[in-house]
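Got a structure here, written out as structure tokens. Questions coming.
A single protein chain has been omitted from the complex, and every remaining protein chain is retained in its original position.
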Amino acid sequence: MYRYDEFDHAFVEARVNQFSDQVARRLSGEISEDAFKPLRLMNGVYLQLHAYMLRVAIPYGTLNGRQMRKLAHIARTYDRGYGHFTTRQNIQYNWPALSDIPAILKELAEVEMHAIQTSGNCIRNVTADHFAGAAADEVADPRPYAEILRQWSSVHPEFSFLPRKFKIAVTGSERDRAAIQVHDIGLQLKKDEEGRLGFAVWIGGGQGRTPILAKKIRDFLPEADLLSYTTAIMRVYNLHGRRDNKYKARIKILVHETGVEQLSAEIEAEWAHLKDGELKLPDADIAAINTYFAPPALTPRAEGWGELAAWKKSDPGFAEWVGRNVAPHRHPDYAMVTISLKPIGGIPGDASADQMDAVARLAQEFAHDEIRVTHEQNLVLPHVALSDLEPLYRALLTDGLATANAGLITDIIACPGLDYCALANARSIPVAQEISNRFGDPKRQAEIGELKIKISGCINACGHHHVGHIGILGVEKKGAELYQISLGGSGDEYASIGQITGRGFEPGEITDAIETIVDTYLANRTDTDESFIECYRRIGADPFKAALYSSEAEAA
Amino acid sequence: MKTTQMKTKVLTANRLTDGISVWLGANGEWTTSLRDAFLARHEDAVAAIEAAGHQALADNRVVDVNVIEIEETEGGPRPYRLRERIRADGPTIDYAPAAAARVSQAA
Partner (left out) sequence: MSVIWTQNGIVENDPWISGGEGADSPKLLPLAEALDHAQDNAPFGVVLQPADDVRALAPILERVAIVALTFPAFSDGRGFSQAMLLRERLGYKGELRAVGTVLLDQVPLMLRTGFDSFEVHHAPTIERLVERRLPGIDLHYQPSVDRTDTTTGYSWRRTAILNG
């Protein structure tokens, strides 16, 4: 993984000092809250219902054991002993004091971490495939390019006061595990006919109040042009993106209102001036960054094949976990392990300081000291020998981290919702917990198969409900919580936006409604191989609506 | 006359230094418990707490200052809005690690 050089260390130290000065000016009253707000947001500090919240960047979701230990230490020392991993591969602390944040940032800097641009109307943490560098289907590792973008976008003088936040995601394979079609810029690494590396470029995807899938504006952009082309997109957006209405300020609206042809022509015209300038990436620089992401030396561990088969036979719980949470690695003797942060009835994405320490220890012992955070709010150990799976599983069990539900109905994405968030209209976490408890039986989950439920507590859609196979949106109606359901969303290479079923459900009804939907799927699927989303795409929304609202139709 | 129809109000904010939710108490100090909040039952009282809020904001003691409506119950003041009840009582979920350990187990 990337390691800071002297320049990076000095930069982050300077940024910590800069923010500490801003905090000091605020605490002394030299600047008002109005002036301070954009400054604190640009460094990931929000004010929530109960306290400040600090969002720490985990660039493209990659970290090592030492960094994870530091996150645990911060949770214990400055917070209430836990943290929340987010859909943008970051971590949030819910209770830090403003006066402690300079000290927290100093501690983070010791392990090459920061909170730069984790909020605000600027270029946010660049995300990438959580299986990068390990997946068998990868054209190239997306993280070096995400790292180049991270550096270039840090405290960018021209693009720090954009119309709205700006999110970039990079994926390294056809199989999209980074949800690039719901990002402001989505980059898909690919090779052209001559075998040169570059990107398909998508712009204008986003969720929020107006969910829109991205449009492809360039089939192939050579890798050397990454920064100049991104600059062209950003400049056109900065000058022309709407600033009269925050709900219409994302680039998706500019794409929609201008038309993708005209906008991409404007971007290309701007790029013509930039492409041969200072931003052109020299091969040597790309190669140097790539070196940091060289895969660890994986020695052959063929004995794992036999061991694994024997363990699976003797322990059904282990076999179940391997079947759900372990995916093939490009090296046949290794595997990629998903550590579920979705215990049955638990809070999606939360991890205690002790659990973070445990993951750090296990990563160092079994996984070449690499950890990933997924946009589905789980953790991944990307390089584990088959022969180490059993001891790893035992250790995860002890720490409550061996829930075998990756991709299943209880692997729910949920935003913090009204339990914490000042923007929320309704709670998300209790809804997730109740659904998780209802479907917690392993046999039942397995029977239902792959099903992604995503819950947001307001229209900002941090819980990605628009791309959930089943999406749940909490709203406030007449002072009470109400939950709208949408069906058929998907955030992968076959991305789609879910369609709202009809009237919303009260808190006491929502889990029953989900069960009705699940039962309708089970009754209609051709066989157990037809997943929920495949079934929905075949039969459409009507059977589900009929099941959800049939009693009303009769009453009427 | 003015007092008959009015809902009781209290003044709430978050402390500048640590962001913790606070309510303006009868003694003019900010308290971390809604129970100890000063109850404004008529318009002059509301005007007074609003003024106190403006002043505290200007003095950089608190942020996000709001007057909210509450119902006076036997158990103490109860905000009408769920958001404000959660601000007063904390998250409605068991969020501390001890609770997380209790519920978390391998399926």
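Lettered A and B in written order, each chain numbered from 1.
Here is the rule we use: contacts are C-beta pairs under 8 Å (C-beta built on N, C-alpha and C of every residue); 3 or more make two chains touch, one makes a residue touch a chain.
If you're wondering where the values come from, they're calculated on a predicted model, not measured in any experiment.
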| item | value |
| --- | --- |
| Which displayed chains the hidden chain touches across the whole complex | A |
| Chain not shown: contacting residue from A:E193, A:E278 or A:D542 | A:E278 |
| Listed residues A:T77, A:S99 or A:S154, member touching the removed chain | A:S154 |
| In chain A, positions touching the absent partner | 5, 7, 10-11, 14-15, 18, 21-22, 25, 30-31, 35, 38-39, 121, 148, 151-162, 227, 235, 238-239, 243, 273, 278-282, 285, 288-289 |
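By definition in this document, only the chains that are shown with their structure count from here on.
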| item | value |
| --- | --- |
| Centroid spacing, where centroids are CA-atom means, of chain A and chain B in whole angstrom | 33 |
| Chain B residues within the chain A interface of the complex | 14, 16-21, 57, 59-60, 63-64, 80-83, 86-87, 90-93, 95-97, 100-101, 103-107 |
| Interface residues, chain A side, partner chain B - complex | 26-29, 32-33, 47-52, 80-82, 94, 97-99, 317, 320-321, 343-347, 350-355, 396-397, 400-405, 410, 418-420, 422, 424, 427, 429-430, 433, 440, 442, 445, 476, 479-481 |
